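Only one protein chain is missing from this complex, and each of the others stays in its spot.
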Amino acid sequence: MEQIICMAKELSKGQGPVIVTRSDNSIYERISSVFPEARYYETAKVIVIKDNKKLKINRKSYVCIVTAGTSDIPVAEEASVIAETLGIRVERIYDAGVAGIHRLLKHKDKLLKARCVIVCAGMEGALASVVGGLVPCPVIGVPTSVGYGVCFKGVSALLTMLNSCAPNVSTVNIDDGFGAAVISSLIVRGK
Amino acid sequence: MEQIICMAKELSKGQGPVIVTRSDNSIYERISSVFPEARYYETAKVIVIKDNKKLKINRKSYVCIVTAGTSDIPVAEEASVIAETLGIRVERIYDAGVAGIHRLLKHKDKLLKARCVIVCAGMEGALASVVGGLVPCPVIGVPTSVGYGVCFKGVSALLTMLNSCAPNVSTVNIDDGFGAAVISSLIVRGK
Amino acid sequence: MEQIICMAKELSKGQGPVIVTRSDNSIYERISSVFPEARYYETAKVIVIKDNKKLKINRKSYVCIVTAGTSDIPVAEEASVIAETLGIRVERIYDAGVAGIHRLLKHKDKLLKARCVIVCAGMEGALASVVGGLVPCPVIGVPTSVGYGVCFKGVSALLTMLNSCAPNVSTVNIDDGFGAAVISSLIVRGK
Amino acid sequence: MEQIICMAKELSKGQGPVIVTRSDNSIYERISSVFPEARYYETAKVIVIKDNKKLKINRKSYVCIVTAGTSDIPVAEEASVIAETLGIRVERIYDAGVAGIHRLLKHKDKLLKARCVIVCAGMEGALASVVGGLVPCPVIGVPTSVGYGVCFKGVSALLTMLNSCAPNVSTVNIDDGFGAAVISSLIVRGK
Amino acid sequence: MEQIICMAKELSKGQGPVIVTRSDNSIYERISSVFPEARYYETAKVIVIKDNKKLKINRKSYVCIVTAGTSDIPVAEEASVIAETLGIRVERIYDAGVAGIHRLLKHKDKLLKARCVIVCAGMEGALASVVGGLVPCPVIGVPTSVGYGVCFKGVSALLTMLNSCAPNVSTVNIDDGFGAAVISSLIVRGK
Amino acid sequence: MEQIICMAKELSKGQGPVIVTRSDNSIYERISSVFPEARYYETAKVIVIKDNKKLKINRKSYVCIVTAGTSDIPVAEEASVIAETLGIRVERIYDAGVAGIHRLLKHKDKLLKARCVIVCAGMEGALASVVGGLVPCPVIGVPTSVGYGVCFKGVSALLTMLNSCAPNVSTVNIDDGFGAAVISSLIVRGK
Amino acid sequence: MEQIICMAKELSKGQGPVIVTRSDNSIYERISSVFPEARYYETAKVIVIKDNKKLKINRKSYVCIVTAGTSDIPVAEEASVIAETLGIRVERIYDAGVAGIHRLLKHKDKLLKARCVIVCAGMEGALASVVGGLVPCPVIGVPTSVGYGVCFKGVSALLTMLNSCAPNVSTVNIDDGFGAAVISSLIVRGK
Partner (left out) sequence: MEQIICMAKELSKGQGPVIVTRSDNSIYERISSVFPEARYYETAKVIVIKDNKKLKINRKSYVCIVTAGTSDIPVAEEASVIAETLGIRVERIYDAGVAGIHRLLKHKDKLLKARCVIVCAGMEGALASVVGGLVPCPVIGVPTSVGYGVCFKGVSALLTMLNSCAPNVSTVNIDDGFGAAVISSLIVRGK
């Protein structure tokens, strides 16, 4: 948490928002006593201390955030809340795992028009490759620590994403919704 | 190779065929000088020394053997040749990797009617989960050693298959087309 | 648990049963307040929400579920309860580890007539190979997380099963009694 | 190589170029006898079979490709040649490893204006974090298999990049200059 | 803790100080009831039971102790307190991670004059290489268990330091501030 | 090889024999030009330079050396030749793997009377546990590097043996027939 | 614990003692209510339910049990108590780690006369090699899970013992004092 706070403090000097990730209710209570305007996103475990009023969200260009299962939603929400706080429009497609490929394919139009896609998936993490093959934009894989046994707390999903046969997939650390949100915002906003 | 030969010798006393896997031209030359009727399947690297004339192939019930890429075909052919030698009808669906999901979906009918599916895939091995979600029969995943970097010679594909979110997928050793063929023949023929 | 619930919900629309795995007493209390007919199998940690009255168990064809030690029984019971709920006859052979091979051999007749065998074993997991060499049907290995030190929470047993010198053994994830039950039901019932 | 060729063939039907990676002189000879216009980039081990005349390189927006040492140049050249073939302007900064931080800092202006940076680094791969901290754009880390001992053929550099404390760094497979080039081209060109 | 106590007891017979590491409040209470003069350094989790009055700190020659982030400070303080107790002058440079390279460079003068530098860093541990490239003295890397996901509790930072492209970096065990302090004191004091 | 030679030289000063392991024809030629009485055991890859005439083999107490497959015989022969050279009677039981448990059980009498058993097995290495459960003497497991895929060059067999549920099994390094022979000779000869 | 109890029950039918390992106070209370004669060895965490009155301890032949540090004593005591219960004389040499080699060397006479030595060591586990080089009898290494960081809960000590350059060292699972005691009793008692 410390490095996020540091980063947030640094950002707060500029025009960017101030965000705390991997938070919980007790942290929120401590923070909200200092910053009464702070908001807490419970599923995402994210506290937004200082928003950025000046940021105008570009409603046309957006990032799609996709999850394989319902257990991956907290990581996806971390990414979603942060991307939105960074001024990016987010389209959520949750619970579209590859074991029921039709659940993904019915969102094909929305995926094809995205400027960037974030895929949050645990267990075998196969969703990143399938999405990578569907879309003509950069895909950021976020392996999640969801699963048991040889999921090895997200390592198996990470390896899957790094080995993706679709060449437009890059990967961040396990459960790193924050990193994925930052990268996607840099892609979607342009310069 | 030795353990395959031993197994083959033991089987040859019964009514089963005699097979040598992981073979090559020089082994074939040595064997064909003793068993002139032996046939060599080059892509599969399989020598069938003694066939089983009495085995009648059941034309209705079949195993589908699917590969993700063209590099996985040698392992798939090992499985195919052995399954056929064991009296099983084989339907091949090669080069249907998840990065182009339509290549797989156009074979949906053939997959749905199979009694068993073998999926041979390297790199991230995601194909096994996708196929597992499509079909109502047992799926045997064969991770292949195809890929580079963090494919770790098939370990990444193996982990993917073991973590499959589709519950009808079981897995054999890396590049073990032989094992998959034996298991599929036991499933397809029944008792 | 979430993915099991999702799967259960989906299945409940068809004619299959609805099952929750990896459960406990508090989950059962929550569920039974909604589904008063739900039953809780404590050793298996399985809740059967909706049974399938129409399923007739074929009394002739059965799956044998074998454990190496008494500590492997919870995983074996997960497999047993689910296989029975899926309409499959189960024969249990518990505590037949390889360090006392006679304990296994006295069940040889029952094993030989099975349509499929599930082997649940932790520590070194050697039982799967021994059973694989005895029976002429598919064997599904379920490595369990039983043991200490270099059992690495089931990884050692998993490697043993994947390396099995008996070619009729395939493997599922560590402690995955659910997957083994699903696959065995697809093998035993046929199409 | 096969999957690259397949992808190249598929792309050749559209307006994109056709590229073969991980090539060598003997492959080039085979290919140039069929496609006499094919060019071979020896350091990059890349063959460009069919170029794309219609692509106009946007001279303003560019990708910076940075290497830590001279041994990382082949991977960087794979990325550079492919990015250029995909119509992207490339600025090369080679041999700017962190053990002599001034070698990197003297290129600060060029880095700050890039739309995307690719960092190719082996051994400890620390360059990706340092660059990530300097630039306000997405950074794609390409771990290379350069090094000995506990570099573990690029795994150590991969872990470094995935753990990057700079949040704008994502990572591709070891030695995967191709993937980095594709992603950077999707970022630089926009839609 | 036991081995530290043993070592401390042995040292207490000579002229060295007696130190307990990885301590906490309850241990301190137990110890201070026996040794009322014992002092407890809370951040460092170090108890100094018996100091060494005769040791004169050489004010000219010193060790620099640098951390990448604020989370690495407890390990750095373990090293600092012990080095000072061993009679060594310590200069602290905390929170100078590579993602903001200027935070490190502003301390360049202090670093250049050090007789030895200890670098405490978790996550990707890149700071050790950067410092190694800056200074003309031995650098001791202390990987810390700070981070999540593929930091693997300090293993990733350890690999980074062992692979350092700066040849003046050696490494100790994860979170081993004690070892680093002992080695640095042997370097700084001379014979 | 060097450390074996050194050890051999040291032993040669006493009354023990002098042995070179992991040898080949070219080494034998070099050695036999110096020691014309040296004998070369080709399967075992062992050269016995100086025998021990005074050693009388105790014909009653013996070590059983068992292999799982024919591929494990070279390691077993290394153990056998060295144990015999150290004055121990050896009973060989080769090719008695667990996939055909009857092959082992027919040697039960010979196993029960042994003073010590060495089990050489690759792939899943399950034989050590089964033998451990049968015999009332110490069992030394020698994992061999036989197998492919997830045998990981003997690591899987090693883990199996270390996890053995039979408590009388200890283990040596992969392919270390030499070590097993030395230990068994110390057990069989007594003091 | 279950497998130990089973084994104990089986042994109790013969003339051997009945032992429970990895026990604690609550287990002891439960057991002593059934077997009032049961004794509890607290450091060893061993309960001896039924002793063997007929076993006469051979006072001449003994096993030496050596530890590297004081933290290794619980594992050593598990081995000691069980070996004594199995009728073997035990000589304890505790806290003789290699960092103070004189602590080991002063026990050289006792070590040289042992019929077998058990070495319990965590951290780097180097003691097994040093003892192996000193004594002319079998050495059983028991890696302990003592240490932090890259001790990896005993894996590092295990690797050290398996790699021992002294050829008379074999190894059991991490913290497996029970196995070492059983094997040493089989060596010391002879047949």
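To keep things simple, chains are lettered A, B, C, D, E, F and G as they appear, and every chain counts its residues starting from 1.
Everything below uses one rule, namely that a residue touches a chain if its C-beta (ideal position, glycine included) is under 8 Å from a C-beta of that chain, and two chains touch if they have at least 3 such contacts.
Small disclaimer: the values here were computed from a predicted structure and weren't measured.
Checked against the full complex, the one of F:P17, F:G100, F:G154 or F:P167 touching the unshown chain is F:G154. Here the missing chain is touched by one residue of E:C64, E:A83, E:L111 or E:V172, and it is E:V172. Residue G:M161 is the one among G:V117, G:M161 or G:A181 that touches the chain missing from this view. Contact between subunit E and the absent chain runs through residues 3, 7, 61, 115, 136-138, 140, 158, 162-163, 165, 167-173, 178-180, 182-183, 186-187, 190-191.
Think of the hidden chain as still there; on subunit G it touches residues 68-69, 97-101, 105, 123-126, 129-130, 132-134, 147, 149-152, 155-157, 159-166.
Mapped onto subunit D, the interface with the missing chain covers residues 69-71, 95, 97, 100, 123, 148-150.
Just so it is clear, only the chains that are shown with their structure count from here on.
Note: centroid distance subunit A to subunit G, computed from Cα atoms, is 52 Å. With centres set at the average Cα position, the gap from subunit F to subunit G is 25 Å. Taken residue by residue, subunit F touches two or more other chains at 69, 97, 100, 149-150, 162-163, 165, whereas all remaining positions touch fewer.
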